[in-house]
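Heads up, the thing below is written out as structure tokens.
A single protein chain has been omitted from the complex, and every remaining protein chain is retained in its original position.
As written, the chain order gives the labels A, B and C, with residue 1 at the start of each chain.
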Amino acid sequence: MKKVNIAILGIGRIGKIHLKNMLRHFSGVNVVAVADVNFPADEFKKEFRDIFFSSQPADVVSIPEVEAIVICTPTSSHAAMIEMAVKAGKHIFCEKPVDLSLERTRALVEMAKAAGVKLMLGFNRRFDPDFMEARKNIQAGRIGDIQVVKITSRDPGLPPLDYIKNSGGLFMDMAIHDFDMARYMMGKEVKEVYSKGLVLVDKQVADAGDIDTALTTLVFEDGTYAVIDNSRKAIYGYDQRIEIFGNKGMIQVDNNLHNRNIISDANGIHHALPLDFFMDRYAASYLGEMQHFIDALSNNAPLPVTGEDGLKATVIAVAAKKSVAEGRPVLISEIK
Amino acid sequence: MKKVNIAILGIGRIGKIHLKNMLRHFSGVNVVAVADVNFPADEFKKEFRDIFFSSQPADVVSIPEVEAIVICTPTSSHAAMIEMAVKAGKHIFCEKPVDLSLERTRALVEMAKAAGVKLMLGFNRRFDPDFMEARKNIQAGRIGDIQVVKITSRDPGLPPLDYIKNSGGLFMDMAIHDFDMARYMMGKEVKEVYSKGLVLVDKQVADAGDIDTALTTLVFEDGTYAVIDNSRKAIYGYDQRIEIFGNKGMIQVDNNLHNRNIISDANGIHHALPLDFFMDRYAASYLGEMQHFIDALSNNAPLPVTGEDGLKATVIAVAAKKSVAEGRPVLISEIK
Amino acid sequence: MKKVNIAILGIGRIGKIHLKNMLRHFSGVNVVAVADVNFPADEFKKEFRDIFFSSQPADVVSIPEVEAIVICTPTSSHAAMIEMAVKAGKHIFCEKPVDLSLERTRALVEMAKAAGVKLMLGFNRRFDPDFMEARKNIQAGRIGDIQVVKITSRDPGLPPLDYIKNSGGLFMDMAIHDFDMARYMMGKEVKEVYSKGLVLVDKQVADAGDIDTALTTLVFEDGTYAVIDNSRKAIYGYDQRIEIFGNKGMIQVDNNLHNRNIISDANGIHHALPLDFFMDRYAASYLGEMQHFIDALSNNAPLPVTGEDGLKATVIAVAAKKSVAEGRPVLISEIK
Partner (left out) sequence: MKKVNIAILGIGRIGKIHLKNMLRHFSGVNVVAVADVNFPADEFKKEFRDIFFSSQPADVVSIPEVEAIVICTPTSSHAAMIEMAVKAGKHIFCEKPVDLSLERTRALVEMAKAAGVKLMLGFNRRFDPDFMEARKNIQAGRIGDIQVVKITSRDPGLPPLDYIKNSGGLFMDMAIHDFDMARYMMGKEVKEVYSKGLVLVDKQVADAGDIDTALTTLVFEDGTYAVIDNSRKAIYGYDQRIEIFGNKGMIQVDNNLHNRNIISDANGIHHALPLDFFMDRYAASYLGEMQHFIDALSNNAPLPVTGEDGLKATVIAVAAKKSVAEGRPVLISEIK
């Protein structure tokens, strides 16, 4: 099988994960080039000597044999990178979100479509083995028709305030994963959003114009619903659970603990805390999403998560924000 | 300690439980008399020979030494029974709800108050040992300030349609327990209610003018919230779980299974289903609520659940129904 | 159905439980009389006014209409009580053990048999709902042929040294329940016993001539085996677990916790400790064993636990003690 030639833009935390995963685990891929404005070229060369490195994305996107671009730069540059890649006719894997602006997101998704360029969004959680197993069970009819999806999605702590200020807010930055997950599990589209938002973790979050605690009800086309419970800070760690209730049964996906030791002492029976760093918790899903991207390119198969999916989650996030602001359920049809 | 003289009105399913609990487990109570329109006097005499029995509630309420009346008649007669008891100056334990009509409920609660008669509502779940333990932990500060309460409350199957028709609907009949539980765990008052209602279990429920599936968001005075997820039919049994999330931790109260056998075979690791009959699941809480009622009378202490609590839960139920009908969040202040 | 007329000898801790259970929960029994040397007659009369009470067992055993005697006196008097009851032609329920002496145990079991008197031993754990469920699953073939039984049986703390001195030792007093349980689950007879015994909890136990920690391997007729792990002190409470491994699956019976609250905080995920008082842990089995005794008498059916069962467990206990003393596996056929 022919190998896919890839270039990566941005090798911060996430870019490095993708790069290492490709080098270590994928036989179907050639990492041809990497670009990063900030990363020292020397250091890169020392560790990844054979790979072409540049501080300029354009140097890398323009390489003829590169077939696909993996965009891991900061959110604010996603739009420009996508545009550059589309114009060069390269397929794209982009970390979520496409852009904080709904208009621009829509325009980019359409541009990619028009150009026949594949655009996959990095909703990595869809590739978590446990969530995939849940989906597989749903599709196999194991729990019948889904009636309710309940997502608990709590971070282990506040990100830096500077990050929050540029994040697009809790719904666009954090809950967007859960909005996508609800659609993924339900297999239907959202028609109404009702969100409550609070600042309970840190008052500075309010000063930054954001919330740190939220509850969102998503109503789907047929009236069934999902509830998403977000907090920026669960003192016991990264809480990522899903419960799906159907007329033939229920699936619960529990947290992934640090270890399987159970200690009984005079005070109780104690289990370890959930993995608290998202890169540990979702290590397998970062690997999985990239594998799926590469496979889709190799087989010219449909992508498992598309720009459209990114757009839909963004619309929900915009509706959620509006719902909090106006204190009422917002119809998806109201957004644009 | 002086024993409390009690009379019971109605010895159907619930009345019998209270009667037997008093006879078996309580040293501080004398069951003086029982009235029931339908129960055969012969059969009663055979089983409970010493207790005065009548088919007429009035015969029993009028007995001078009776200090308190336990009302276990059908909901439609609660109002009349409460009125009779209040007029006779007897303290009252009444199964929920006081009445399907909010006006009448309010009037009865006030009437009891004015007469100096104690009126306790049978929100038995408050006395479930696991929920009491959760409450105790909350009050001890174990999880800090509560931010979210999540209640999963699913019945194991539809009640008969005739029952549904006279029940006051899912919110008044079933979710009312959860509304009370949310207030009990939060220790605060509700200011806004948003409910979605669906008919997913059986279309005949719609014909009966009711819903069988619902999701309710209760917003409390300070903006924190509770989510209640109701279904009339969980195929795996009676699902009664609570999760309380605070800034110092989380408490989860899990279901009570039929047994503690774990069977591993070629297909998986299997645990027993939850207890699926409410009288089994809440056996300890029926005992506990009556014990608390008797104790409160003996000590002339405040009741653990009052007519006011019943009224407040009823107001929430009315608001929930209105919210479904109007498709919007309803303020508690709108009700009346 | 005719009621069974019962007399109880000894109303200490256990006798009181049986008395109350009979009064509260059994419709098929009449408690005719109670005898206790130590219990104040006044106090008894105050609480149980209608029942004939005497300080002399003989007064009670000789009552003609009494059909069965429930023996709850101290172990040292069991033999005399059984003899008295057998001579009077009364059926017998006796708390374990029959006697500390194997010879006397054998003689009493034979005496009862010869007299056609039913003799049931109080191996209450057989009637624990979870263990009964396990047995039912085994008998239904759920796990195929049993290969290994593993019993963890740890007390929450040392009994008083005086008790230990008169207890017959860990094997006769404590592990005897587990020996019976292994036979019950296996449905086969033991042919060899290998035990290790240690004093790890308190050196005074050694001075009292006993051990406080033991491990016993029971080999059954067909070569399959059970392992029993005993300790007088588990700091986390009363640890009563069983694991049964068969060629088609495994059954694990887990502990019964104080409550079902799960608390997650910065240090871990915490469950409650196991019930730590044997009367709480085995409340249902005390009720169940007596129900079975009464039912067997009413139907003239075989008893679920017989004097023979008591004898066999005693033989194993004797073999276990010998095994520790001699540091080698001891054949059951060596005992007597």
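The rule is short, and it goes like this: a residue touches a chain if its C-beta (ideal position, glycine included) is under 8 Å from a C-beta of that chain, and two chains touch if they have at least 3 such contacts.
Predicted model only: the values in this text are computed from it and were never measured.
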Displayed chains contacting the withheld chain | A, B, C
Contact residue for the chain not shown (choose from C:Ser27, C:Gln139, C:Asn247 or C:Ser333) = C:Asn247
Out of A:Glu43, A:Glu110 or A:Asp254, which is the one that touches the chain we can't see?
-> A:Asp254
Among C:Ser62, C:Ser77, C:Gln147 or C:Ser298, residue touching the chain not depicted = C:Gln147
Out of C:Ala88, C:Met111, C:Leu158 or C:Leu198, only one touches the absent chain, namely C:Leu198
Which listed residue, A:Arg142, A:Lys191 or A:Lys233, touches the chain dropped from view?
-> A:Arg142
In the full complex, which bits of subunit A touch the chain not displayed? Write them out.
-> 23-25, 129-130, 133-134, 137, 142-143, 248-256, 258-266, 272
For subunit C, residues in touch with the removed chain | 144-145, 147-148, 150, 152, 154, 194, 196, 198, 200-201, 213, 215, 217, 219, 223-225, 227, 229, 231, 233-236, 239, 243, 245, 247-250, 327-329
If you put the missing chain back, which residues of subunit B would it touch?
-> 234-236, 257, 264-273
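Everything that follows uses one rule, which is that only the chains that are shown with their structure count from here on.
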Between subunit A and its twin subunit B, rotation from the CA superposition, multiple of 5 degrees | 180
Would you mind checking which chain's C-alpha centre is most distant from the centre of subunit A?
-> C
Per the centroid of Cα atoms for each chain, what is the distance between subunit A and subunit C, given in Å?
-> 58
Note: subunit B sits from subunit A at a C-alpha centroid distance in Å of 43
Note: subunit B residues in touch with at least two other chains are 248-250
